[in-house]
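Sending over a structure as structure tokens; questions will come in a sec.
One protein chain omitted, others in place.
When the chains are written out, they are named A and B in that same order, and each has its own residue count from 1.
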Amino acid sequence: MSNATIEVDGLHKRFGPTQALDGMTFTVMPGRVTGFVGPNGAGKSTTIRVILGLDAADQGRALVGGQPYPQLRHPLRHVGALVDAAALQPSRSARNHLLWMARSQGMGANRVDAVIELVGLDSVARRKAGGYSLGMRQRLGIAATMLGDPPVIIMDEPFNGMDPEGIIWMRQLLRRLAGEGRAILVSSHLMSELQDIADQVVVVGRGKVLADAAIEDLITRASSDDVLLRTPTPAEAAGALQRAGAAVTVIDANALSLSGLEAHRVVEVLGRAQIPFSEVTAQRATLEDVYLQLTSGEAEFRGRPAGEAPR
Amino acid sequence: MSDALRAEWTKLRTVASTGWLLTGAVVLTVGVSAAVAAATHVTSGQGQDSTKLSLTGIYLGQTVLAVLAVLTITEEYGTGMIRSTLTAIPRRIVLLAAKAATMAGLALVAGVLAVAGCLLAGRLWLPAAGLNPAHGYALVSISQGPTLRAALGSVFYLVLIALLGLGVATTIRDTAISIGAVLGLLYLPPILAQAVADPMRHHLLQVAPMTAGLAIQATTDLGSQPLAPWAGLGVLAAWTVASLVLGGVLLRLRDA
Partner (left out) sequence: MTVTPPRLTKGPRHDGFTPLLRSEWTKFRTVRGWVIGLLVAAVLCVAFTFLTTNDTHEGTCTGPPPTGAGPNSPGTGCTTGHPFVPTGPGGEAVADSYQFVAQPLTGDATITARVTSLTGLTSTRPANVAPSLANTRPGLAAWAKAGILVTPSTRQGSTYAAVMATGTEGVRWQYDYNDDRAGLPGSVSAASPRWLRLTRTGDTLTGYDSTDGAKWTEIGTTQLTGLPATVSVGLFVTSPVTFQDSNSGTPTQATATFDQVSIDGGVAGRAWRGQAIGYGSQSFYPTLGTGSYQRSGATFTLSGSGDIASGVGAGLLGTDTAGSILLFGLIVGLLVMVVVAALFITAEYRRGLIRTTFTATPNRGRVLAAKAVVIAAVAFLTGGVSVLIAVPLGEHLLNHNGSYVFPASPVTVVRIMVGSAALVAITAVAVLALGSILRKSAGAVAAGIAVFVLPYIIGSTLTGSAEQWLFRLTPAAGFAVLGALPRAAQVSYPYTLANGYYPLSPWAGLAVLGAYAAVALGVATFLVRRRDA
């Protein structure tokens, strides 16, 4: 699938006094799930709307498979997008909602039934979509995304309103779609949602990209080589480890933080010195830590720290 | 374009309100015409226009068609559906053209039914009201040239009104305000005309979409009409085209 790419190049957009996009640039590659994260108001949705031709950028361009979205003849066969699960008319049944979409792409009703089955809405597809729960609407949105069997898939906050079972199903679906060689862009304001599915992460804040890297690189870069040690005899342990070349910091009565020595070396040293311990952990950064590091100071809307009473 | 057309047609036929509104338009038009025909009592041999009288219901029926046309676009904006639509059909002019074509088709069908019903009502009831050959009035029949022109023209009138509604609604995007604007545009000028003096009154009737467009219904005393029949329909068509062009340009320029 050579046309399975999204190229976003130098997008600028201003809404009144707000600079929504300020040079947004990134690329989504085929066969990978690209996470698109950032705090609320960072410009994720605006970027996606510009990619889909819903909004016009003041500057810059966005290409899907090398073409601007509005020039695609049957766009849903190129791009499946889940932008707003509520973007439907409540008085129309789910099946008919998908049917008009299929018609607009020159497709028939059999494709509609196929995607309904894919998302598991078979039993309720002839009911009015207005009566759907948030999770059901989300599934309907995903069915619409899959309608044209597109090489590029864009999902804006797909986990919103899904039950745990749905989230697991969604993750599996995204992995499978990426495995088929599609380019997948998934936005979220929660890094944790992307932890196990994203290959690549684009972190944004205030309308521009803060980091764009493979998830492993990002974590490694953010991780220190510190090792956490829990032991009932911290003084002896500290002595032995310092002799082996580690720098030791005391965290509390039973815990030490070590640097300059890898975790397996720590175990080796302690074993040789016959010092008991209950835990040795390499301090790997989580994706969440990376995210918080990157976006501190970038959040558009920041709550008052918990505990501080409103005046 | 054909895909967009099929999509828009699927959209229209899969909401119940379309059927109700179309039926309502036909029933109201014919109903009002029948009621007027039944309530008419001609005493003196003044110049009544049987055909025009038969088609009175269009004054009300057009409202329903305009509402339907407005809803086809404002409901999408109201619900957020427009984003799905524009994602599926990103060429916005194609989208508007598809919407206009579907709406025109539906209005045409409703218009033919409504006008046929009106003329039938006029044929059945007006003779009893004194508009009969005995009083020098011919029976309403489309075998007469002017009546045929009035009937066809009225169908076109309804189609143009529906498209005018679509154009205005594409410009305004809100249901209530669009309906207010369309109905204001249709109904206020004739009332204003009753309030102003003659050179302005005459010009107002000539340029206002409803009064100009309905000149097509006159079969007698054409001199008393603000415009010649087809010229009047042309004025309405100009309004419709202008509203669609404005709507189309704004649809192109604005973010969804």
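Rule of thumb we're sticking to: a contact is a pair of C-beta atoms (placed from the backbone, for glycine too) under 8 Å apart; a residue touches a chain by one contact, two chains touch by 3 or more.
Since the model is a prediction, treat every value here as computed from it, not as a measurement.
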| item | value |
| --- | --- |
| Chains on display which the left-out chain touches in the complete complex | B |
| Selected residue (touches chain absent from view) among B:A134, B:I191 or B:L253 | B:I191 |
| Per the touch definition above, residue among B:T10, B:T29, B:T56 or B:S84 touching the missing chain | B:T56 |
| Residue among B:I177, B:V207 or B:A238 that touches the chain left out of view | B:I177 |
| Residues belonging to chain B that touch the chain removed from view | 32, 36, 39-42, 44, 48, 52-53, 56, 59-60, 63-64, 66-67, 70-71, 78, 175-177, 179-180, 183-184, 187-188, 190-192, 194-197, 200 |
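Following the convention adopted for this analysis, only the chains that are shown with their structure count from here on.
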| item | value |
| --- | --- |
| Centre-to-centre distance between chain B and chain A (centres being mean Cα positions), rounded to whole Å | 51 |
| Chain A residues touching chain B - in the complex, by the definition given at the top | 49, 52-56, 69-70, 72, 74-76, 81, 83-84, 86-93, 96-97, 99-101, 103-106, 144 |
| Chain A-facing residues of chain B, complex | 3-4, 6-11, 14-17, 75-76, 79-84, 86-91, 253, 255-256 |
